[in-house]
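Below: one structure in structure tokens.
With one protein chain held back, the other chains of the complex are shown just where they sit.
Showing chain A:
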């Protein structure tokens, strides 16, 4: 907006204020980092200073208590399978909605959009029942199925908006060359959707990765499927006030998503802007 503006005194003052605020924003991470390396005794005496002696053992214990590799594997595989299927299912749905805007499809699309307003709480109890009946509860594909169901509306909406801008001529040429409808979609249209696919992948990954209530209800008592949010909650249920262990466990559990963010932040910020401006 004001890019050509010179770097004057008032900008300098603002820079200082912004940096101080930025440091304040980081304070919680500082607390987690330094205290995860202390003995419980030292945490209770002084939670603000650097550790007098670095206790790495907190991390190895936390790693085992929350069964980190297993929980990480579960979280990652649920995210990857759910997000991939959300992309496949919602691109196909959106494509058809745009190219064959029949009354039926228009009604279906409106229903999908309207459903975005329903809070998860208004569905969750009945969902527990339905997933049990269909024997989807407590298994991997049940969780994935739920994520497809809930992720569909926003993703289809975003793809719908994008596909409207894809010119029909490219597809017509392919049809003349004898390409089947599925072939046209996968070979011609799908590759063009790349920018919006990135947005959809990022929005859904952040949501599913951090989600707690849905896996708690749908995974139920099946400990083999414990995701990271579930593992950390269970730890806090078992070891109250054991902050040395708990903070180390928190630190390892938030690290994967922080790495994901720091590496892909350009895409994440752009994706979120694109997703919300259209959403």
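Throughout what follows, a residue touches a chain if its C-beta (ideal position, glycine included) is under 8 Å from a C-beta of that chain, and two chains touch if they have at least 3 such contacts; residues count from 1.
Methods note: contacts and distances are computed from a predicted model.
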TODO: Would you mind picking the UniProt name of the chain not drawn here, from "Protease", "NADH-quinone oxidoreductase subunit D", "Sugar ABC transporter permease" or "Nitrate reductase delta subunit"?
DONE: "Sugar ABC transporter permease"
Task: Identified contact with the non-displayed chain, of A:54, A:101, A:175 or A:258 - done: A:258
Open item on the list: From the list A:9, A:119, A:167 or A:191, pick the residue that touches the absent chain.
Closed with: A:119
- [ ] Tell me where the left-out chain touches chain A, residue by residue.
- [x] 1-3, 5, 7, 11, 14-15, 17-19, 21-22, 25-28, 31-32, 35, 43-44, 46-48, 89-90, 92-93, 95-97, 100, 105, 108, 111-112, 115, 117-130, 133-134, 145-146, 148-150, 152-153, 156, 181-182, 185, 206, 209-213, 229, 232-233, 236, 243, 246-247, 250, 253-254, 257-258, 260-262, 265, 268-269, 272-273, 276-277, 279
